[in-house]
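Missing here is one protein chain; the remaining ones are kept as they sit in the complex.
Naming follows writing order (A, B and C), and every chain is counted from residue 1.
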Amino acid sequence: MKDADFQLFPDAASTVASRVDALFWFLTFLTMVLSLLIAGLIVYFSVKYRRSSTADRTPYRADTRLELIWIIGPLPILFYIFFWSATLFFELRRPPADSMQVAVVARQWMWKFQHPSGKREIDVLHVPIHRPVQLTMISQDVIHSFYVPAFRVKQDVLPGRYTTVWFEPDKVGEYHLFCAEYCGTNHSRMVGRIVVMSQADYEAWLSNDTGQPPQVAGMQLFEKFRCASCHGSSPSPRYAGERDGVRGFELSEPGIQRGPPLAGIFGRDIPLVDGRTVTADEAYLRESILRPQAKLVAGFPPIMPSYEGQLSEENILELIAHIKSLQAEGGTPP
Amino acid sequence: MTEHSSPAVEGTPHPSNTRTYVTIYLLLLALLAATVGTAFVHLGPFNLAAALAIAFIKGLLVVLYFMHLRDAPRLTWLVAASSFIWLAILVVGILTDYWARRVFGPE
Amino acid sequence: MTMVVDEPLAPITAPRAENYLNVDYRVRSWLLTRDHKRIGILYLFGITFFFCIGGASAVLFRLELMTPEGDLFQSETYNRLFTLHGVMMVFFFLIPAIPAVLGNFLVPLMVGARDLAFPLLNLLSWYLFMIAGIVTVWVMLAGGVDTGWTFYTPYSSTYANTYVMATAVAIFINGFSSILTGLNIIVTVHKLRAPGMTWFRLPLFIWSHYATSLIFILGTPVIAVTLLLVALERGLGVGIFDPALGGDPVLFQHLFWFYSHPAVYIMVLPAFGVISELIATFSRNRIYGYRFIAFASLAIAVLGFLVWGHHMFVSGQSTYAGLVFSILSLLIAVPSAIKVFNWTATLYKGRLLFATPLLYALGFIGLFTIGGLTGLFLAATAVDVHVHDTYFVVAHFHYIMVGGTVMAYLGGIHYWWPKITGRMYAESWARFSAILVFVGFNLTFFPQFVLGYLGMPRRYHVYAEEFQMLNVMSSAGASILGVGYLFPICYLIWSLRYGAKAPANPWGATGLEWQTVSPPLTENFAEIPLVTGPPYDHPESALLPDDHE
Partner (left out) sequence: MSNVGGHIEQFDSPARRSEAVMLGMWVFLATEVLFFGGLFCVYGVYRYEYHDAFRLGSRRLDLWLGTLNTFVLLSSSLTMALAVQAAAAGRSRRTVTFLLATIALGTLFLGIKGAEYLHKYHDGLLPVAGAPFKWEGPHAGGVHLFLSLYVGMTGLHALHMVIGIGLLSIFAWLAGRPRWWALRRDSFDVLGLYWHFVDLVWIFLFPLLYLIDRTP
């Protein structure tokens, strides 16, 4: 966000920006060509066939071949645009596996970020250059939309459900962050900055870190709510396959294991009571904390109370960070 | 209130006589019993299919006989059919999003 | 339904008064009229009034946007202004304008009928429209609504503390006004065509209004029930879209856009009908590809219902559903392309007379081409991620709505003014204002394309400094456009008193409405005409009729 000098085209500061611009310029070129063609024909016909002119007007019949040309003609161009855009859209929607995880909580008229190191920021996000960053976002009230024009990325932030967006900055600098979905009185003031720094500067900036990593805060919450009393701490659960029609886990210490063991559960396929399996991603973990009976794990009694109202969105994100970290000590990562 | 009869209004054909209406009515009651009955039998996903099928048959009976679609011009058939087709576009169009979210995950 | 009580089918005995305007001057005769022509004029007053309110709010916030800081209004006021602009323009001008004013007046005349199928329902439609409009104006005066014309939940249902419910009820009532207009047009075109008027002899104005009426009938109820659910959630606490209960705000968007995208085709299809008439008349040529344009209207009406998901590429809709909507949205460009190419082909070997209606029509074709093609940017998912909810989208739909529908509406008003009022308008003033509108429009909205790609979001009261220059250009253009719209109101009213008497067919046009006197008799035709030849049968047309006509 340089000083307010006048520009006609946004800076491109992420790996995907230049490719989106390429598709944009192709469409602009297509629009210009067709508009000039139509406008040119109109001007030419207007001059040539004005009422007072004596141009040649021998009668002629409509030629259906011409009609077929402008019905069938556009189709290949449209499909070409579709496939070009679809491949780009897939890339925009698939975050790389090794991307830096940042948690985002949006609420009426501010953005709250939390780095993997636990450092919290409001309305400003510092990120290192040439490192993919994945944002897991949720809203505490209405729909907002995380929009960084310079990175050509945008994703609505919904209440009640995680949405993700990713980008990999490739130019150092400060870039606008806007809220793009109308969210009330100060919608236009819910803006911020994304500061892209070199790797060294980013480490230096992080070093005077005051916050504690989310998994540590998560572990404190895990103990405060005595989750271990049901979920136990048995490390590596092995998937026991079918047994008397119910698929479940082999339990290392029978008896205390009233809830499914959480070590190594993140990203694994969980068999449910009604026979479906679901992957234990952030959305499933969040839903199971707030509405435990929604998707019951096979082989375990539905006795978990709901923690709705007792945990803020930040707490839930910390608990999930803790559950993800469990798998690091316990079993092999998925 | 004196009973005054005058010639039937031509242009609104009414071939169905009372006996047809009563038989359709009894058929509808039978289907009502059927739909309530199938609700007690555990058929898994087919419960919904059965309930909708029976309801569709009952609906068809009401529309064809009670609403005289049977002897109405083809244009009326088109109007009735297109309303249900658009309802299907709405329901199927929206459910594809929810189905795709479940099958292909959050991305 | 309304129970119709009227006297037996009395033969016409008394000698008819001269025309539908001077047959009766009492206010009662206007407020209780069943004459489709008078109802069209009643709608003209309502439409113009609501357009002025929408336009005034636009001028106000264009003034505000001259500066990056929000220094003219507070944010609350700014949000109410752009919501008022959206609601007034979409629901009380663009959707009813051409179908209710020109459509009501001309559909019976063009098909050769004495009146629409259900005159009483037509009057009820006008009353519902006025009640809904006045409730919305009362809401504006009482405190306004600040949710945007899209009413996205959970802001509209839970967090907004403005008059959302009253506005939702007003739009609900207005929905019935649209339904009644659509119902009237469909039944009239099916059941009241003159003898010999087959479907392929109908003017393309009728085809486009028939397609529009299909959307009225099949789309409007869905937004009625959606807004009813929002009103239920606000009023009775019956939580349907409430995220706390597990309700999905994206489901509201699905239901909203299922109607609201076909609604944009409700706004532009009647404009296509007007343009087909203008191009044919002022080039003294048959329409090139009459059947292709007719079926293109129906194709747009049907395909229009399959593409709504392109409004939700980044709103949490799944990627694969997004791609399905993307390809369908790209394909809907084909019927529009057919129309534009056929109109341009109609000019070939024509005898072009550059009266005001043709200026508006040619302006329409150029601007609609740009508007339509920028739609491809929004249908292409990758680019839409960047430009969604920015000024690029604002520019896109204003190119089609203002550059297209308003231009066609003005062209149509000028073209049929002699038939409606029996007076000719001042040609020189009209041409000047048409050019002024064209220039003002482009200066207002072309900078917004650039602003959009730069990343300025929609509905922003305060914006970053580097966007100021383009916003000032846009505001300057808006002032020219505003002035350009004032001219027609002046010289058209002036023509009512001082305009030259209009003959039955001032433009030498084909079509049944030009075969009766101007202004027409109350019963339209002395006796119902018999249609023999093909449509747009200009004797000096270089394009010969199709062989199977």
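As a working rule, a residue touches a chain if its C-beta (ideal position, glycine included) is under 8 Å from a C-beta of that chain, and two chains touch if they have at least 3 such contacts.
In this text the structure is predicted, and so the values were computed from the model without any measurement.
Among the chains on display, the ones the left-out chain touches in the entire complex are A, B, C.
Set against the missing chain, the residues C:202, C:217 or C:531 yield one that touches it, C:217. From the set C:232, C:298 or C:324, the residue in touch with the chain omitted from the display is C:232, counting the whole complex. Among C:32, C:142 or C:544, only C:32 touches the chain left out of the display.
Chain A meets the missing chain through residues 274, 291-294, 302, 306. Panel shows chain B; residues 1-12, 14, 16-18, 21-22, 25, 28-29, 32, 35-36, 38-42, 47-48, 51-52, 54-55, 58-59, 62-63, 65-68, 72-73, 75-76, 79-80, 82-84, 86-87, 90-91, 94-95, 98-99 of it touch the chain omitted from the view. Interface residues of chain C facing the missing partner chain: 1, 3-10, 12, 16-17, 23-24, 28-29, 32-35, 38, 108, 113-121, 179, 182-183, 186-187, 190-192, 217-222, 224-226, 228-229, 232, 235-240, 244-248, 251, 255, 522-523.
By our rule, only the chains that are shown with their structure count from here on.
Farthest chain from chain A, judged by C-alpha centroids: B. Separation between the centroids of chain A and chain B, computed from CA atoms only, is 43 Å. In terms of their C-alpha centroids, the spacing between chain A and chain C amounts to 37 Å. Among the residues of chain C, those touching two or more other chains are numbered 250, 319. Counting only residues that touch two or more partner chains, chain A has 93, 163.
Touching chain C in their complex are the following residues of chain A: 1, 4-10, 19-20, 23-24, 27, 30-31, 34-35, 38-39, 41-42, 45-46, 49-51, 55-62, 66-67, 70-71, 74-75, 78-79, 81-82, 84-86, 88-90, 92-93, 108, 141-143, 145, 147, 149-150, 152-156, 158-161, 163, 176, 178-189, 191, 291. Remark: chain C residues 190, 218, 222, 250-251, 254-255, 258, 305-306, 308-309, 317-321, 324 touch chain B in the complex. Chain B makes touch with chain C in their complex at residues 75, 82-83, 86, 89-90, 93-94, 96-97, 100-101, 104, 107.
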